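Dropping the structure in here first, questions after.
Every protein chain except one is present and positioned as in the full complex.
== chain A ==
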Amino acid sequence: MSELKQELKEKIIEQLNLEDVSVEEIADNDPLFGDGLGLDSIDALELIVMLDKDYGIKLADPKEGRKIFESINTMAAYISAKKA
């Protein structure tokens, strides 16, 4: 799980061009949207595509994303559950 979390942080930084953010600065429980990393709706679309492309998980209902993309912890838990 910790490897997956590390991988997710690296992918998010790279794919969302978070040039000024390092992996160490993203805590597992930090909110990804709003006050945390400050991601927005376009980033949400990028994350949905990332789940599909890199992990083979399609979000049938984009509204699910709100809970899944809350933090690195929730993302990792969702991916692990789907792949189990």
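Annotations for the structure displayed:
We adopt the following convention: contacts are C-beta pairs under 8 Å (C-beta built on N, C-alpha and C of every residue); 3 or more make two chains touch, one makes a residue touch a chain; residues count from 1.
Methods note: contacts and distances are computed from a predicted model.
In the listed set "NADH-quinone oxidoreductase", "Sigma factor AlgU regulatory protein MucB", "Branched-chain amino acid ABC transporter permease" or "Beta-ketoacyl synthase N-terminal-like domain-containing protein", the entry agreeing with the UniProt name of the missing subunit chain is "Beta-ketoacyl synthase N-terminal-like domain-containing protein". When the whole complex is considered, the residue among A:M1, A:V23 or A:V49 that touches the unshown chain is A:V49.
Even with one chain removed from view, chain A keeps its contact list with that chain: residues 16-20, 38, 42, 45-46, 49, 52-53.
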